[in-house]
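To start, I am sharing the structure in question, which I have written as structure tokens.
Showing just some of the chains, left in place.
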Amino acid sequence: MPVVRLVAFARLRELFGERREIALPEGAKVGDLWDTLLREEPHASALARGLRFARNGALCGAETALCEGDEISLLPPFGGG
Amino acid sequence: MLLEIVRDPIDLRAIERAVLAPGCGGIVSFCGSVRERADDGRAVEGLRYEAHEAMARASFREIADEVLATMPEVRLAIVHRIGALNVGEIAVVVAAAAPHRAEAFSAARFAIDALKERSPIWKQERYSDGERLWVENRCSGERQ
């Protein structure tokens, strides 16, 4: 059961909070974390367009395996500048 | 190279001084401020920016490295403010100094375009009618 730290931004932070810990089954991937969150807040699926993930500060895909203590960021489309 | 996420008001002249070197004759700077009207014409009361600060700084470093790879004489600054900003306040400054102006223009343009596309920074506009909206850059999020 890896426990990862979820960090969400913008609309996703408003839904899921800025930082929280979340426990996932052994072998879970980044995409499984997103699916877990969607079960909690089904209307978050509207925010999937353009969503990117990062693991420990580096962009990653949904197939990336989760390890104990990872920081997983949910990055909606950017708006800086 | 001055590559920073800051929470306090940005001093444009200080940034320009930081990139100016005696061998650099031209500085091009882009300074983005909070506009009083949104793209749809609504009156804007203020903004809030947030960032994944570590990733944003890393993206600034990556952008600077790409500039230097093709234009090694350029001196670059990228500074973005986060938190609450009022209309008229400076949100972002990109400044590029180079011995000749073509490189300075090219570096500044590349850096601000790249920042908008790849730096994990988010903007929430607050309108005079009380509504708040997270505003996306046009190209962002279409890459994967």
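Per-chain residue numbering starts at 1, and chain names A and B are given in the order in which the chains are listed.
Methods note: a residue touches a chain if its C-beta (ideal position, glycine included) is under 8 Å from a C-beta of that chain, and two chains touch if they have at least 3 such contacts.
Everything numeric here is computed off the predicted structure, so don't read it as measured data.
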{"item": "Chain composition of the complete assembly in this structure file", "value": "A x2, B x2"}
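We adopt the following convention: only the chains that are shown with their structure count from here on.
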{"item": "Subunit A-subunit B separation of Cα centroids, rounded to whole Å", "value": "26"}
{"item": "Sites on subunit A touched by subunit B in the complex", "value": "7, 9-11, 13, 49-52, 54, 57, 73, 75-81"}
{"item": "Complex interface listing, subunit B residues touching subunit A", "value": "32, 49-52, 54-56, 58, 80, 91-92, 112, 115-124, 134-137, 140-142, 144"}
